[in-house]
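Yeah, one chain of the complex is gone here, protein chain that is, but the others are all in their spots.
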Amino acid sequence: MINKLLGIVPNASEHGYLVDHFLEFCHWFMAVLFVGWSLFFLYTIFRFHRSRNPKANYHGVHSKASAHLEFSVVLIEAVLLLGFGLPLWGKRVTSDSFPDAGEALRVHAIAEQFAWNFHYPGPDGVFGRQSTEYIKVSPIGLDPNDPAGKDDIVSKNELHLVTHKATVVEITSKDVIHGFQLQHMRISQDAIPGSRIPVWFRPTVAGEYELICSQLCGAGHYAMKALTVVGSQTEFDTWMKEAMTLQHPELVQPAAAPAAPAAQ
Amino acid sequence: MAAITSPHAHEGDAHLHAHDDDHHELGFWQKYIFSTDHKVIGIQYGLTGLAFLFFGFCLMLVMRWQLANPGQAVPMIGGALQSIFGTAAFAASETGAPGMLTADGYNAFGAMHGTIMVFFGIVPIAFAAFGNFVVPLQIGAPDMTFPKINMASYWCFFISCIFMLISFFVPGGAAKSGWTSYPPLAGIADSAFLTFWNGQTLWLTGMVFNITASLLGSVNFIATIIQLRAPGMTWMRLPFFVWAQFVTAFLLLLAFPPLEAAGIFQLMDRVAGTSFFMPTGLVVNGNVAPWAGGGSPLLWQHLFWFLAHPEVYVLILPGIGMVAEVIANNTRKPIYGYKAMVGAIFVLAFLSFVVWAHHMYMTGMGAAVAAFFQTTTIMISIPSVILLTALMITLWGGSIRFTVPMLFAAAFLPMFGIGGLTGIPLAFNATDLYLHDTYYVIAHFHYVVAPGTIFAIFAGIYYWYPKATGRQLNELLGQIHFFASLIFINVLFMPMFLQGMAGMHRRWYDGGAQYEQLSKAVVLGHTGLEWNTVISTAAYLLCLAQVPFIFNFFWSMKFGKKIGRNPWDSTTVEWDAPSPPGHGNFDKPISVHRGPYEYSVPGADADFTPQTDPPANSKAPDQDANTNSQSVEKQH
Amino acid sequence: MQIPYEVTSRPDTGLWNAKLGIWLFLASEVMLFGGLFSGYLFLRLGAEDGYWPHGLLNVPIGTFNTAVLIASSVTIVLTWANLKMRNWVMAQRYLLTTILCGLLFLFIKLVFEYPEKFAHFGAYIKKESTAKYEAYLGNEHARSNGLSPRYEISGHLEAVEVTVAGDRAPLATFAEKNKLKLVEHPAGGEGHGANLIKVEGLDHKAGVSPAKMEKMARIPGVTIEKFELALDPGNADPSNPANDRPHFWHQHATDKIATIDAKDVSWASSFAPKHSSYFAIYFTITGLHGLHVLGGVIVMAYFYLYGGKLYRKNPEHQANRIEVVGLFWHFVDLVWIFVFPIFYLL
Partner (left out) sequence: MSDSHAPEPAHSAVGTDATAAAHDHSHDAEHVAKHIKTYLIVGVVLIVLTAVTVGLSYVDFGSHAMNWVVGMAVATFKVCLVGAIFMHLKGERPTIWRFLLFTGIFVVGMFLLTLLHWYDPIFGTQQAVR
């Protein structure tokens, strides 16, 4: 409720509602504290204004109320931490939380100044080898001699996903640190050059979303976004096929061959 | 000066030290510029800091124009800005008007706003200026322990200021990788320009000087507080402000050096071509980058945040200290839970060294490490709650007089409350992944530093100005300044929470015009984008609200109401010195007989009993000083 | 005005000001070097197997320098003791010895250690090309003996072979200016036709200094194709078990020449800071340590030259000053005690 009031963007992933609930909880907790404290504060500065209370009380408050209050703050924070904070993150990053290799759609996201490259393994399901040697040949340095890479798809600033299908995105960067943030999916992970870090989620709502670069990466940072298209498996397959025709016409069934020149 | 007997007369060595410089007037240079007097140095720090605070604000005003009106030239002063900062920062807009902030210019201004506000504005004022001016007076010392090092500290700081300022005018402009200077971005930034003569390298060099200045200062502060307390000034009789400064000095002393190390690493990366922060296989602009590789960009982040988290408490603790002084004085009663508060700041300081990675939640942190940092981060909010609660309960039963310092100090409480509370959703990994690097974070920390620390600083300025100048600031102008600032600063920062929730990210040159989702989300009748205009307008008005203050500040130096030693009927020792205090501070020996906040002592004649009043004249208990000091020696 | 407790101790804390001050300063120095050492650990543990070199520094010289610093630590504490006993002449002698030890330390570093590194050359072989250079890397041997793989070939850069696109004149001028010899490649060079030029030093001993090589590579049109190195013993005879562990005595480059294709190299340079994380952190830490030594020497020299006046007035004050600079000096020694094993030995 508070979240809505504050204008949170709608959630479109399976785990996202957990994050939202948690955030909601935090906001209620903060609101209660703040309102309580403010009422006390306003009453006090009114009641003990010099004109109403000319002589201060040297001994001040003796009640234990503040200790109780502090204790309950500690308690609620402990609940937030142990009940939500720790388990939620555990469910995002540990080995048993990740979807099985066979089940998931796997994508590599390779950031650069100022664009996102997405790398799909293609029909064989194996990612081709990458090396900086081939960086002039392919934007992600795909090794042209590696058979596994012959059918790989590379798309720029366009990420296609399937509803209700677990997705693992492995995120890295070619140059500086970028941030992979899909706010509707409640997903965020820095793209750090030198390491390849996986995140996983399961989109639930079909639609088009904006992928935000969440780390300052230079002059073009503000405009470094990518389109995320979430659709059904068939829609995804159609797109995949189109991409295949464009990028690897030689691999596409002869039947489709006449279409290829038109597409180019 | 001959008449002024040091409180430590038994220590003075007539043969060695009774130098003639006490008898004849020092020259202008030694008195005002290269002075070793802590009060002069404090004022130097203060004026430099205020100037930078204002400068940092002006940078932000230009940026706010761009955020609200992307792509439009800054009106009126656009041409001037262009000729001052060059066309790299200010290009012509589409309509041809000169002075449109460029993306690089925006990033440079943003990075410098952060750097200047934190390291050249707040720390010099809240820590160095007030610490220098007030602490020795409050503990009854004649000066700092190392006056020459104190002077060196200021001049080191001054050099760092020069570096930062000239960096605006070198090819490519000032540093533009955020105040956090994350490599590899910072490592490759400006590398097309001369090795030394570029924004990022000058930033690093400036920071190394700034850090050195802070280290010299903090050694001095700690030594002064330990060694130069007047007779009878036991640990538990220290005003809370002194405690806050003591702890702050330790934070600076121990947290800054790792950043210095990191700064040296980054300088090596830029100047000697090393790859401390450069991983293997970097590709920049389609070319393999000229580094051997093998480094790690995360190393910088660890070393940076190892400083920068304690640094945020450096920003707030002196503020809380000043607020405590002002509140005690204006409620006319002792601070509630003094000992708990002292304990709380020690816990806060200790914990602040082990929470830094909460700024790095999105760097790929596993469950165990994340659990550790989430837990410590939540734990650190508890001492803050204790501090704020104690200050609020102090109000209860008081006889509150709303002088201008008190207005600012009172407003500090809820403002810091908002800032602190919104730190909580950031403290959890799972919620931070939604909020990270959005304007929610921007609003969070501005609430603690702007209406938080800046208000505390204003409270401090209005409170101690009479001691420094012998004159009081004008009340009416002060009230105008307060109410206008309070209103506009809230209109300025409150909508940022909404923007953040709606997905508006920080460091966006066009204020999010690129993003559909931001213009889709309507909050309280405005889209995320439209709030930009509201915020920017509030920022200009906030600037306007400072005019009465700036006028008051200079006008009152000459024409303010003259006051005596103790205009606020205060208990602490600094009010026993003349206003302004002379060289050597006190004109009579100081000895302390009671705690810092003996206001409205039952049975006393006045509603305040100064710490220096001998016990015979009052029925105030000369508390069990011996046991007191012993227990502190042990616990601290 | 007089600051209290400059010379005598404050009764309740038992400290005089400068002593407290220097210890606070040292605490911050601990954090500074702590930051540097944590950088070292981070880089070292993060380094891939085979990318952290061993035995590249000169151990006997390092050991000697360690002993020099330890000796100076003894002499500075004796300076202080003699001042306490009011024995000015002896104190001055010890102080002078300390200063000389400090200078000797710096001299050795700057004359025998650093320059040697800038003259040496090493090339990291790309992982996929290591098999080609097995004769120099000996990874078979390493694997069967459970040792880390080797990717670097190092030695004395004798010559480089370059190709020039277009005008050769700039290269010729460069060679003349830098005392280099251009030799047309005898065999014409496979795949490069007659275009391959060999650049040599005027004599065998000089070779091509790595710095000159880098400058040459920046001449427009010039591409480095091959490096010819006189190999270090470890690369000359990599499967000899005697070369499995670093040697105590410094080993000179052998006469065995290896030719390495530039396209197989991922990174090549002199042993300058930019060469690898190892040299980066080595030069940074030892450089900063050296600056501390220099700072200590300057302060001690000041006390040596101008301390007499203060001593006559208040000997205790002078003893305190020496104690303070002594504490700093011991700290510098203490840092070196860690630096020495982690860079030279382990």
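All chains are identified by letter, namely A, B and C, in their written order; residue positions are counted from 1 within each chain.
We adopt the following convention: contacts are C-beta pairs under 8 Å (C-beta built on N, C-alpha and C of every residue); 3 or more make two chains touch, one makes a residue touch a chain.
Keep in mind that what you see is a predicted model, and the values were worked out from it rather than measured.
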Omitted chain - touching chains that are shown: A, B, C
Option touching the unshown chain, where C:V59, C:I108, C:A135 or C:A301 are the choices: C:V59
Absent-chain contact - pick from B:P70, B:G178 or B:P279: B:P279
Residue of B:F306, B:Y509 or B:F586 in touch with the missing chain, whole complex considered: B:F306
Hidden-chain contact residue, picked from the options B:V369, B:V547 or B:A606: B:V369
On subunit C, residues whose C-beta touches the chain left out of the figure: 6-8, 10-15, 20, 23-24, 27, 30-31, 34-35, 37-38, 41-42, 45-46, 48, 59, 63, 66-67, 70-71, 73-74, 77-78, 81, 84-86, 127, 245, 248, 266, 313-317, 326-327, 330-331, 333-334, 337-338, 340-342, 345-346
Chain not shown, touching residues in subunit B: 8, 10-16, 226, 229, 231-234, 250, 254, 258, 279-281, 293, 296, 298-299, 302, 306, 350, 353-354, 356-357, 360, 363-369, 372, 591, 625-626, 628-630, 633, 636
Footprint left on subunit A by the chain that the document does not show: 92-95, 97-98, 130-132, 141, 168, 170, 172, 189, 193-199
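Note that in this section only the chains that are shown with their structure count from here on.
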CA centroid of subunit B to CA centroid of subunit C, Å: 40
Of all residues in subunit C, the ones touching two or more other chains: none
Sequence positions of subunit A contacting 2 or more other chains: none
Subunit B contact footprint on subunit C (complex, rising order): 1-5, 7-8, 10, 12-13, 15, 17-18, 20-21, 24-25, 27-29, 31-36, 38-39, 42-43, 46-48, 51, 124, 267, 269, 272-277, 279-281, 283-284, 288, 313-314
Touching residues on subunit B, where the partner in the complex is subunit C: 1, 4, 6, 8, 11-13, 15-18, 22, 142-147, 149, 215, 218-220, 222-223, 226-228, 253-262, 264-265, 268, 272-276, 291-296, 299, 302-303, 306, 583-584, 629
Residues of subunit B touching subunit A in the complex: 102-104, 107, 176-178, 182-185, 188-189, 279-289, 293, 296-298, 331-334, 336-337, 362-367, 370-371, 374-375, 378, 381-382, 385-386, 389-390, 392-402, 410, 413-414, 417-418, 421-422, 424-425, 427-431, 433-434, 436-437, 497-498, 501-503, 505, 507-510, 512, 514-517, 521-523, 528, 599-602, 607
